[in-house]
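All protein chains of the complex are present and in place, except for one that has been dropped.
In this document, chain identifiers A, B and C correspond to the written order of the chains, with residue numbering beginning at 1 in each.
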Amino acid sequence: MIKILFFGALRERLQQDSLNLPLTTSCSVEELQHKLCFHSPAFTESFTSANLLCAVNQKLTKKDQMIQSGDEVAFFPPVTGG
Amino acid sequence: MIKILFFGALRERLQQDSLNLPLTTSCSVEELQHKLCFHSPAFTESFTSANLLCAVNQKLTKKDQMIQSGDEVAFFPPVTGG
Amino acid sequence: MTEKQSAAITVKVQTEDFSQELIYKQLAAIPYCGAIVTFVGLVRDHPELELKALELEHYPGMTEHCLYSIAEEAVQRFSLKAVQIVHRVGYLTPEQQIVVVGVAAGHRSDAFAGAEFIMDYLKTQVPIWKKQHDTSGTLWVEAKTSDQQQYNRWSKC
Partner (left out) sequence: MTEKQSAAITVKVQTEDFSQELIYKQLAAIPYCGAIVTFVGLVRDHPELELKALELEHYPGMTEHCLYSIAEEAVQRFSLKAVQIVHRVGYLTPEQQIVVVGVAAGHRSDAFAGAEFIMDYLKTQVPIWKKQHDTSGTLWVEAKTSDQQQYNRWSKC
């Protein structure tokens, strides 16, 4: 099982802030994004966008980062704090 | 007549903070420095140093700046404020 | 083995306002410091646009960790003696304080560089998002390429 979090405009578009997903074998961030595309039309639109950032266990990562069961994965738009 | 002011380590070495000098014809800062060299041994030593800055009427100037009667001229070492 | 610079680092993410004065006073009390730089970001109203508020959302936990790592990296790169960062979240109205970054250093160029480095990282790497509320509705603030360019300046050659 992995926990997936959504923030900002993405959270609003998906109308949910998190999702638990069973994960039997390790996959990359990119592969996870592909999987999420099939979840709903809102997900399809959001996860085909190239502009999403991803954090695994609260660290910004690249798309080839591997995800293990138990990880906390977050997707969000480019940040705008400060 | 011109008023000449001295500051910082220069003021201390010359043991005076100002000097009034009659000026009949306009001269450059460099020419004034040469004149001041003849004033006393302390002046000779101080005004042959290349490291002095000069301000005419409270503006930093180069050595070829011309000085007129009535001007306020100041000599001082490189500044160290802040 | 390189010796690690040790420094007092404080990081807070909170809805409440902060006191720039208190942060300055704490930094100025650090021994052997010659230079204190503080940066404060405020909710900026625009003459053309009637901004009602900014709403700031963040990723709890990750935000604090990111800010702390940035502060630690700034300490090492610029020999800082202390860093304080407070970032507010929630609903902020025009002219309110959003963020303060305060640094103490031996020398002024390190203090300036350290504070600006932290802000440039914060703007592009820390999971915080702003939503603008104005008279015509709400709008998520877009990331600026100028912020990314500012950030890229600091990458090690």
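One rule holds in what follows: a residue touches a chain if its C-beta (ideal position, glycine included) is under 8 Å from a C-beta of that chain, and two chains touch if they have at least 3 such contacts.
Note that this is a predicted model, so its numbers are computed, not measured.
Student: Out of all the chains shown, which come into contact with the hidden one?
Tutor: B, C
Student: Tell me which of C:Phe18, C:Phe39, C:Tyr59 or C:Phe78 is the one touching the absent chain.
Tutor: C:Phe39
Student: From the list B:Leu14, B:Val29 or B:Ala74, pick the residue that touches the absent chain.
Tutor: B:Ala74
Student: Considering the entire assembly, which residues of chain C contact the chain that has been omitted?
Tutor: 20-21, 24, 28, 31-47, 95, 97, 106, 108-109, 111-112, 115-116, 119, 146, 150
Student: Given the full complex, what residues of chain B touch the hidden partner chain?
Tutor: 5, 7-9, 11-12, 55, 58-60, 74, 76-82
The rule we apply is simple: only the chains that are shown with their structure count from here on.
Student: Could you work out how far the Cα centre of chain A sits from that of chain C, in whole Å?
Tutor: 26
Student: Find the geometric centre of each of chain B and chain C from their Cα atoms only, then give the gap between the two centres in Å, rounded to an integer.
Tutor: Those two chain centres are 48 Å apart.
Student: Any chance you could list the residues of chain C touching two or more other chains?
Tutor: Within chain C, no residue contacts more than one other chain.
Student: Show the residues in chain B shared as contacts by 2 or more other chains, in ascending order.
Tutor: Not one residue of chain B touches more than one other chain, so the list is empty.
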